[in-house]
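One structure is given below, represented as structure tokens, and several questions about it will come after.
Removed from the display is one protein chain of the complex; every other protein chain stays in position.
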Amino acid sequence: METRTESQHQAKPTQPEQENLKGTFAAVLLVGAFILLSWFGVFALFLNRA
Amino acid sequence: MHLHRYEKIWLALGAGGLALFIALLCVNAFAMGMAPPSNMEMIDPAQVTQTPPFDNPGLKKVGENEYDAYMTAFAFGFAPGKMEVPLGATVNFHVTSPDVVHGFQIPGTNVNFMVMPGHINSASYTFDKPGEYLILCNEYCGAGHQVMATTITVK
Partner (left out) sequence: MKIAVFSQTPVDRSTARLSLSYIWVAYAAFGLAALAGMLQGMVRGGLIELPSWTNYYQILTAHGVLMALIFTTYFIIGFLLSGVARTTGGALHAAALRWGWAGWVLMTVGTAMALVTIITNDASVLYTFYAPLKASPYFYIGAALLVVGSWLGGFAIFSSYRKWKRENSGKMSPLFVFMSVTTFLLWIIATLPVAVEVLFQLIPWSFGWTSTINIMLSRTLFWFFGHPLVYFWLMPAYIAWYVCVPRVIGGHVFSDSLARLAFICLLLFSIPVGFHHQLMEPGISPGWKMIHVILTLIVVIPSLMTAFSMFATFETTGRKKGGVGLFGWLKKMPWSDVRFFAPFVGMLFFIPAGAGGIINASNQMNAVVHNTVFVTGHFHITIGAAVALTFFGVSYWLIPALTGRTLTRTANRMGMVQTVFWAVGMFLMSFAMHYMGLQGSPRRTSYTTYMDHPVALEWMDYQRVMAFGGGLLFTAAILLLLILGYLTFFAPKGKTEYPIAETETVQHTPRILERWPVWVGVLVFLIVMAYGYPILEQLNHHPPGSPPIRTW
């Protein structure tokens, strides 16, 4: 796909690698933790009720 | 296509987590016998009241402290209503419907399954605690859906 900044085409590796995404990584790990905790919580409830 | 290192790690962790869920569910369902209610038996819905054992809904003792409960779910009640079993009894519920789709749920337990006309569905539960357990219909079945319930008392 060509964008309107094609004149600024860079020979470097693509844009994302130069970015500082530590905050993103922390945020998604928090999301992942929420998913894990809630899933195991209900799984425990399920096993307990059996 | 280029992925940032953190995205690769995140997706690997995500896929790994999901794989873990699948593995646990498979072991629990297939090795520990806790697969969801999936009875494959069929019945003529127009003949339910004449087809044994549903022609005589009730509890049948089949073991030391084990019972088969053959029940019908209909608009708007369950037969039999108000059952009673001794403490520690294992009850195997087998339910069908002569009319529309109903649900069969005992809140606080894992007994929760769909009752579809033409099909029989089942679940088992061991009543380790005494009390009056509510059995309710949790699938919309008409104007009286909210009164469709009964109880099973464990003494």
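As written, the chains take the letters A and B, and residue 1 is the first residue of each chain.
In the analysis below, a residue touches a chain if its C-beta (ideal position, glycine included) is under 8 Å from a C-beta of that chain, and two chains touch if they have at least 3 such contacts.
Small disclaimer: the values here were computed from a predicted structure and weren't measured.
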When the whole complex is taken into account, which chains on show are touched by the absent chain?
-> A, B
Taking the full complex into account, what residues of chain B touch the chain not shown?
-> 1-4, 6-7, 10-11, 14-15, 18, 21-22, 25-26, 28-30, 34-46, 75-76, 99-101, 103, 105-108, 110-114, 116-121, 132, 134, 136-147, 149, 151
What residues on chain A make contact with the chain left out of this view?
-> 1-6, 8-10, 14-16, 19-24, 26-28, 31, 34-35, 38-39, 42-43, 45-46, 49
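Going forward, only the chains that are shown with their structure count from here on.
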In the complex, the residues of chain A that touch chain B are 13-14, 16-17, 19, 21-22, 24-25, 28-29, 32, 35-36, 39, 43, 46-47, 49-50
Which residues, counting only chain B, touch chain A once they are in their complex?
-> 2-7, 9-10, 13-14, 17, 21, 24, 28, 34, 108-110
